[in-house]
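My questions will all concern the structure given below.
Omission of a single protein chain aside, the complex is shown with its protein chains in their original locations.
Presenting subunit A:
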Amino acid sequence: MGTTRPSNVIITLISIAYIILFVYTAVSKLMHLSQFQLRLERMPYMESIAPWVAFGVPFVELVITGLLLIPKYRLIAFHACLGLMTLFTAYSAIVLNFSESIPCSCGGVISAMGWKVHILFNAFFILLALLAIFQIKKHKAQLSKQHTT
């Protein structure tokens, strides 16, 4: 009791990285919501859904943060992290095929990154989510094996 496995430490550290990322970007977006909406309206394919996305993205980010805080829901949270980051990355990659410069609506200093750096940054977080999912599943499999033996 009270001991920490290396896999638990990895999962917690990845959770913290995602909590910092999502809380930071959500708060940055919410502080300038109208400006965030304006930038979204100027992005390709976003014009009609910009008001929904402007509220939806920070809301989803904060919900995922809440799920990451509860160990029971971490697997669902990491799947959501993976989905959201993949969606952002796929959208950026598709849009960059059509335009060299698109206004970034990422929130805070993250918008200061170039688009290529931004895609690499997202890819790194996608890998972290995959690693966390793998570790949680491995940990669960070990637990069920211990119960059966």
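To be clear about the criterion, a contact is a pair of C-beta atoms (placed from the backbone, for glycine too) under 8 Å apart; a residue touches a chain by one contact, two chains touch by 3 or more; residues count from 1.
Note that in this section contacts and distances are computed from a predicted model.
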item	value
Per UniProt record, name of the chain withheld from view ["Membrane protein", "Carbohydrate ABC transporter substrate-binding protein, CUT1 family", "Secreted protein" or "Circularly permuted type 2 ATP-grasp protein"]	"Secreted protein"
Selected residue (touches chain absent from view) among A:Ile49, A:Leu69 or A:Ala123	A:Leu69
Absent-chain interface as seen on subunit A, which is shown	2-4, 8-9, 12, 15-16, 19-25, 27-28, 31-32, 34-35, 38-39, 42, 65, 68-69, 71, 101-104, 107-109, 111-112, 114-115
